[in-house]
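Heads up, one of the protein chains got dropped from this complex, but the rest are sitting where they should.
Per-chain numbering from 1; labels A and B assigned in written order.
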Amino acid sequence: MGSMQVRWWFASVLIMFSDGVAATPPSMSGWDYYRLGDFSMAARMFEREAARGDAGALYGLAATWHWRRPGEDLEKARQLYEQVLAQAPESDWAAWSALALARMKATMPPGKEPPVTEILAAYQRVVDRYPWHNAGEEAFLFIQATRLSQVETDAAAVVQELERFLKERPQSKYRSTAFGLLAYANEILGRPEQQLAALLAQLEALETDPLNPTRDVSGLYWQIAAVACFEVGDLRLAREIYQKFIHEYPTDSRVFFAKQQLKRIDELEARLRRERLTAQRSTQE
Amino acid sequence: MTAREIHWRQVKHHWEIYLFVVPTLVLIGLFVYYPAASGVFHSFFRWNGADISEFVGLDNYRHLVRSTEFWRSFKVAFILGLWNVVKMIPALLVAVCIHRCRSPRMQFFYRTMFVVPMVIPGLIVVLIWRSFFFEATSGYLNQFLHATGLMNVLGWWKPELFGPEKNPAWLGDPRLILVACIVWGFPWVGSFAVLTHLAKLQGISRDVYEAAEIDGVNWWTKFTKIELPLIMGSIYLLLVFVIIDTLKDAGMILALAGMQGGPGGVVTVPALFMIRKAFIEQEMGYACAVGIILTTIVITLQKTLTWLMTAEKPWWVRWRQQRLHARALRAARATNRPQSYRPPRTIHPKWRRWGGWFLRGLKHAFIWAVLAFAFLPLYLMIIVSFKTNQQFYAAPATITFPLHPENWSEAWRLVTPTVANSIFISVSATVLTLCFALGAAYFFARLRMPLSRFFWNAILILMMMPMIANLVPLFRLLGDLNLLNTLTALILVGAASGQVVAIFVLRNFVSDIPGDLYEAAEIDGANHFQQLRHVVLPLSGPILGTVGVMQFIHAWNEFVLPLIVMRDHARLPVMVQLLRMAGEYIKFWGPLMAGYALAAIPIIVLFIFSMKLFVRGLTEGAVKG
Partner (left out) sequence: MKVVEVIRKYFAVGVVMLVYAWAAVAIVTYRREELPAEAKIVLRLGHWQLEPGVRQAFTRMAAEYRKIRPEVAIIQDAIPESVYGQWMTTQLMGGTAPDIIEVGLGVPYNVLLGFHARYFLPLTTYVNQPNPYNAGTPLADTIWRLTYKDGMRNSYIEELQEYMLVPLAQFGIRIFYNRDLLRRLTGRTEPPQNYREFLAVCEQIKRQRDEQGRPYLPIAASQYHVTMWEDFMANPLTFAAVRFVDFDRDGAVGNVELFAGMKTGRIDFDFPPFAARFEMIRQLTSHFQEGFTGLGRDEAVFLFAQQRAVFITTGTWDASSLVEQARGVFEVGVMNFPLPTSDDPDFGAILEGPRYERPSATFTFAITRTTKHPDVALDFLRFLSSQRGNEQLNHIIGWIPAIKNTTLPPMLEAFAPNLQGVYPAMPITLGGETIIRWQQLTSLFHVHQITYPELVARFRPFYLEQGVREFAEIVRNRQRGVARDEQFLAGLRARWLRAEGVEAESLGVRYRQLTAGRLILRDLGMARLQRMLAQGPSPQSRAPYEWSEAALAKIRSHVETTP
């Protein structure tokens, strides 16, 4: 029984009554805890990092209080977002904070959401403040999506806005999403050709992940083929897309269905040809 | 011997006696008190056992209070506890019947026979019930109910569960699993209760019986007026242990119903709830809070039960008893006879003789019936161990030929390493326990040193503390000490947990040694080491044997801690290996049963060798009620 045991005992006592944050793996930052869903630890880590003046950590703290469920504190989150806006107004974090404030209105629980006009106005403020930032473009798209998801919708006005957006921003990374909204708006308006064109443009504009070049566009192929076939009547395009679908996604659940559609197309054409022949014969007679 | 009080100024003459208690204090301080304190501390934290440790105040306790699952687990534990009390009755009846045997040879025979089902590890019995009795399609329980027509009777009562075409899934049906947890182990003589009751009954003087027979007292009056009151002390003690143990236990439910506590978690008990929270959901702080509440409830219950059993009766009970006694006295005076006297019934001698034979026959028949049921798991174990699966399916309950002794060599191959581990752990833990406990017992019994009362109370509290409640911080401690996945951990923890009962028993023994022997040694100049070596040790053989056997059996049967702590197959004790074998996807029944038998044999052999010792220890009042 010597000093070693005494020191061990004191160390044990200290450990027992210490803060208790023991053995934290060195790589776990605030965002690491956030992604694991451990918001209490995330908040603590963000507070330490934010105390060093890190705007990203302040944004992280705001996001933690905004999106944690349960335990959200929207008022606290709002104040923190505004602090980011005040502290680093030209930073990326500020732009995303502005969008987050608008999203706060749009994502209120059912029954507590403000009128749609107020939500749209909040997005518009972000667009006005950060027109060329990713956050501003997202806000613009949120405006159009919100308008289109109302039961009573002014799809024609949305189409105009989207076409203007696409014309003015040929390099925008959100073109594909914008085309997707355009296709939907044209569907509502009953304009299948424009809908099809928008879907094709959406496919064309899709981004490619440099670290994961294979991407899943089977859903988009399916929609294009269906619209081309059953709405527009472009059987050539429908065949092409169904065959691409079958070729590129041979193990997809819809391959059998796609083959059925190809067969139906063939049968339809055959039937129409027969009808034409019959009509021609009877005309000749 | 009454221990002599030693004051502080006299300590310098006897300082070396403190060295006897230091190893015990270190062991229990490190492996019992430190985890307990850590458990209390961490119960106020959100702690995942790793990097997350966040102070949450009373949140864990608040959630627990509101948790219906937690309180339901207590309800389950209380139901099981109450039934465990009822399940004490067969052991008591068996003990009385054995005691009433006139032939000492028959008594000895029966006592020996009852040893075997007593010492088969409880886990093995549970696993046999799980695999053979409760199985729905061809389990023995369903077959028995069908064959006896009881299934129809039950079907009349609960047609949705029972009936002529039905095979209830005892462990798979949430409506039946609690019944299964109560019924397993029938006829419930697999504990030391029979021997304990027998030991107490044998303490009743024969004169009392002779006097009763002269007065013409019948068998029922003998039981209710003579035997029951005299063994009530041990019954109360066992009752307390039974209820408390049910609350603390997770092992048997875990073995029978699994970690989830059966379908829908229906038979989750508090300890299992705690283990699940800690070791599956990783809510270690919450689990510590469960442990604290469990400890508090157990201690409160123990105190309450003990007070109820031993307290003076309230005034209104005393007043009523006095009135009844006065009335009996008046009646007795009026008839001029002693109040307890009842004239013998006028029964024809021939009828009385036949009646006596009938009762004697009934007594032996009852003992044999209980023995048959008690030996059933052993019988099944042996006969199935010589079968192939096909022979088992074809004839599960009878011997079939050819026999397959190769099952035993297969089982030997499977369980040998783990049997070796268990022997090593159990013997080491037992030796450590005895060495430390004897020294500590000497410390407490020999002299009343300063601080000895404090140390004694500290040890007494441990008797009430459920060790399983400290499982979570203990696991963490073993990890910090780099003892996870080592036999050392099991040995040290086993020795620590065995200290309490061992010291309690040995202290009584040491204090019974006449003081003259110590004085004579002191006069010869012996210090405390020499007194222990030359006075205590030579006399302690039997009691050390008794305590050693109990500790060995306890260490052998332990499986909850090894289940948590051990990883490598090469280091598993045999009970964990059996649990794993029972979890095999395809069960080869022959080697499985042979494995169970091999795991039970060391205990049976040990107990048969040491039974005389054990019984002597009990009858000489080593376990004072």
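The working rule: a residue touches a chain if its C-beta (ideal position, glycine included) is under 8 Å from a C-beta of that chain, and two chains touch if they have at least 3 such contacts.
Keep in mind that what you see is a predicted model, and the values were worked out from it rather than measured.
Chemist: Going by the contact rule already stated, which one of B:Leu82, B:Met259 or B:Ile461 would touch the omitted chain in the full complex?
Modeler: Touches the omitted chain: B:Met259.
Chemist: Touch as defined at the start, partner being the missing chain; which of B:Glu5, B:Glu210 or B:Glu281 qualifies?
Modeler: B:Glu281
Chemist: Going by the contact rule already stated, which one of A:Ala121, A:Leu189, A:Leu203 or A:Val255 would touch the omitted chain in the full complex?
Modeler: A:Val255
Chemist: Among A:Ala121, A:Leu189, A:Leu203 or A:Val232, which residue is in touch with the absent chain?
Modeler: Reading the full complex, the residue touching the unseen chain is A:Val232.
Chemist: Out of B:Thr68, B:Ser103 or B:Gln390, which residue would touch the omitted chain in the full complex?
Modeler: Among B:Thr68, B:Ser103 or B:Gln390, only B:Gln390 touches the chain that is not shown.
Chemist: In the full complex, which residues of subunit A touch the absent chain?
Modeler: Residues touching the hidden chain, for subunit A, are 25, 28, 31-32, 34-38, 56, 59-60, 63, 66-69, 72, 92-93, 96, 100, 103, 107, 109-110, 113, 134, 138, 141-142, 145, 148-151, 153, 173-174, 176-177, 180-181, 184, 192, 207-212, 214, 219, 222-223, 226-227, 229-235, 250-251, 253-257, 259-261, 268-269, 272-273, 276.
Chemist: Pick out the residues on subunit B that sit against the missing chain.
Modeler: Residues 48-51, 135-138, 165-167, 169, 172-173, 258-259, 275-276, 279-282, 389-390, 393, 416-417, 419-421, 423-424, 427, 475, 478-479, 484-485, 487, 545, 563-565, 567-570, 579-580, 582-586, 602, 609-610 of subunit B touch the chain that is not shown.
The working rule: only the chains that are shown with their structure count from here on.
Chemist: Centroid from C-alpha atoms only, then distance subunit A to subunit B, rounded to Å. What do you get?
Modeler: Computed from C-alpha means, the inter-chain centre distance equals 62 Å.
Chemist: Going by the contact rule set out above, which residues of subunit A touch subunit B in the complex?
Modeler: Going through subunit A, the ones touching subunit B are 12, 16-17, 19-25, 28, 38, 40-41, 44.
Chemist: In their shared complex, at which residues does subunit B touch subunit A?
Modeler: 34, 37-38, 41, 45-47, 50-55
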